[in-house]
Each structure stands twice: as C-alpha cells, then as structure tokens.
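Inspection log for the structure reproduced underneath, given as structure tokens.
What follows is chain A.
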Amino acid sequence: MSAVLQLDGVAIRFGGVQAIAGVSFAVEKGDFVGLIGPNGAGKTTLIRIIAGLLRPDAGRVRLSGVDVTGDATAARVRRGLALTHQIVRPFREMTVLDNVVLGAGYRYTSNPFRALLHLDRRREKERAAQILAQVGLGGTEGKLAGSLPLGQMKRLEVARALAVDPEVILLDEPLAGLNHTEASKQVETIAEVHARGITVVLVEHNLEEVMRICRRLIVLNNGQVIGDGEPRAVMADPAVHDAYVGAGMVGHAEA
Partner candidate 1 sequence: MSAYEISIISIIGINVILAVSLNMISGFCGQISLGHGAFFGAGAYAAALTMVGCGSVPLAIVAALITGSILGVIVGFASLRVRTDFLAVTTIGVNFLFVGFVRKQAWLGGEMGISGIPATGLGAAGNMTMILLFAAATIALSLYISRSWMGFAFRAVGQDEGAAATLGINSGAYKLAAFGIGTALAGLAGGLYAFFTQFITADAFDFIFSVMLMAMVVIGGIGSTWGVVVAAAGLTLLPEAIRFVNDYRLLVFGGLLVLVIRLAPGGLAAMFQNVFLRTRKP
Partner candidate 2 sequence: MYYIDLAVTGISFGCMYAMMSVGLTLVYGLLRILHVAHAAVFALGAYVTVLVANATGSIGLGFLAAIIVTPLFGMAIYRLLYEPLLKYRPDVPMIASVGLLVLMQDAFRIVFGEQGITFHSNNLAFATYNFSGVTVSAVQIAIVVAAAVVFTGLHLFTTRTRIGIGWRATVSKPQIAASFGIDPIKVRYLNFAVGSALAAIAGGLVALMNNLVDPGIGFVVSYKALAIIVLGGLGSVRGTLIASLVLGLVESYGTIFIGAWLDRDAIAFLALIVLLMIRPQGFTGARTA
C-alpha cells in the first residue's frame, strides 16, 4: 500500500527558531488523519510546507510517491492535493457556481495555452452543481461568493477543494468560526468526503470533533511529532497530555 502523502525528515528554521524539527509521517490512502497540537506547535508552518507555500530547509514531501518538495502549490494540486484555507478565500466577485466550475476545469487551466483553446464549460457546470449539492450549497449557485455567510463560505472552500478531484484533501481549520449547528453540518460533509474514498488530513482546534471523526491522530509540539496513532491511545499518552496541560484541553476532549 502506498502513501498518498509522505513527509520525510521535514525541517525549517526561521531566524534562530527551529519551527519544524524533523517531521516524518506517511498518510495511507483512505486514511482520516487529525493533525493537532497546542498553539505555536508548528501546525501552520507544516501546512504551509505541505501546501508548497514554504520550502523546507531539509526533508522531502511526496504525493503518491512523487517528490514535490520543489513544486509550487498549483503543481501539487495537479498531483492530487487539495487545500482549504483557514481564512476563507473565495473569488468574491464570482458566483458560487463559477468558483467551483473554475476548479472543475483544472485540466484546461493547467497551462494558459490549453486554456485558450477551450471554451465549453457545460460539463464542468454540471459537475460543479453536483458538488455544491453534496456540500449542502444547492440553491446558492447564482449568488456572488462574497455575499455568502461564513458557514456557507467554509463549505464553498470544501466544494472548491473537491472540484479538483483530489487524492488527499488538507483541511485547515474547517470548523473555526462556525456555530454549533454549522460545525456539525460541516463535520457531516467531511465524513461524506472521506466515505467517497478521499484521504483526509484535518487540522483543527476543536478537539472534540477531531476525536470523534478521525481514525488517526498526529500530535505536533515544538516542531516535532510527539504522538501518532489511534486517537484515544494517543491522547492517553502522558507526553501528549503534558503538552496540552497548559492549554487545559484534554479534559474537554475526553468529556
């Protein structure tokens, strides 16, 4: 079985600070991984490295066995990685449908000259409408993306990520800022995404939800992996416990 996403000894330094100090893990196809850690653990930096926004000083990033360490975000997306942003970034002045259509046309937009030779969008529109229905945004197709409430924008992020037919989807705090109802709807959507065979890596502050839906937990602290495995077993580990004590979140997670 091959890993869809694999990190080998990834490290990066900012000035005098070793933000990520040799992180390695492999995410197998079909897995559902929660990536957690207290504030300042290096989660955001690691996500940026996986997304191709930062180049590590050392180590490799592989997607389905292919080394993408030197590739930009767009190239990684074409290798099967999809991303959602923690802070939503829709194309505000495009319609909700167009936001997803653009993703669905990723084969045409992979280079400008291929894009120039294609006009037809019918198939992509159908596909985009399907995806929007899946994430519960049916009926909003014609609205401007910028006019949606936050809860729906967060779903739109997921819809756009699905449009590029990913192998693995990296969700950066998809629940942040959502109220309870919105959050549980979003969790449902993510579970459905996983059920359709897409590997999910979920970065989330909401430990309760992470514990509930993830099959595997990777815990980051001080730029290192301090726990990796079945969620309850990992959270029972004293090292993980200690890392979280300051934040006072373990009891909450176990409740």
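Methods note: a residue touches a chain if its C-beta (ideal position, glycine included) is under 8 Å from a C-beta of that chain, and two chains touch if they have at least 3 such contacts; residues count from 1.
If you want to know what made the cut, all candidates are chains of the complex that A comes from, given by their letters.
Predicted model, so just to flag it, every value in this text is computed and none were measured.
This complex places chain A in touch with one candidate out of 1 or 2, and it is 1. Across the interface of their complex, candidate 1 is touched by residues 51-52, 72-75, 77-78, 82-85, 89-94, 98, 101-103, 105-106, 108-119, 121, 160-161, 163-164 of chain A.
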